[in-house]
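Complex shown without one protein chain; remaining protein chains in place.
And then subunit A:
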Amino acid sequence: MNDAGQSDQLDREIEEPVGSVFLQKQTYRRRRLADSARVLPVLGLLLWMVPLLWGASGKGQSASSALIYIFAVWGGLVVCAAFIILLLNRRDQGRAPDEGASREAGQ
């Protein structure tokens, strides 16, 4: 992933005029959206690994509550992902489709 990070860095430098420290607000918001898209699976993985701790207590958890927990996380992930993608799409809509793709590529 390191390479991708470097490329992002490179791209950032290309996109922004040299010497500008702050991004335009649009670009900034879009980049934070991309960050949230990156973080979401990590969050999901952590939440789904929580059940590992239940066994440690020794008592055990009831299957129904386990099911509810897992499916709640699942639903939450789907809603969050859909929301992020909705925002991303809306943000990209102003641009031509091709340009949108390449701009999006640059993030």
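Annotations for the structure displayed:
Please note the rule applied: a residue touches a chain if its C-beta (ideal position, glycine included) is under 8 Å from a C-beta of that chain, and two chains touch if they have at least 3 such contacts; residues count from 1.
Keep in mind that, in the parts below, contacts and distances are computed from a predicted model.
Remark: of the listed names "Sugar ABC transporter permease", "histidine kinase", "Decaprenylphospho-beta-D-erythro-pentofuranosid-2-ulose 2-reductase" or "Extracellular solute-binding protein", the one matching the undisplayed chain in UniProt is "histidine kinase". Contact between subunit A and the unshown chain involves residues 1-4, 7, 10-11, 34, 37-38, 40-42, 44-45, 48-49, 51-52, 54-55, 60-64, 66-68, 70-71, 74-75, 77-78, 81-82, 85, 88-89, 101-102, 104-106.
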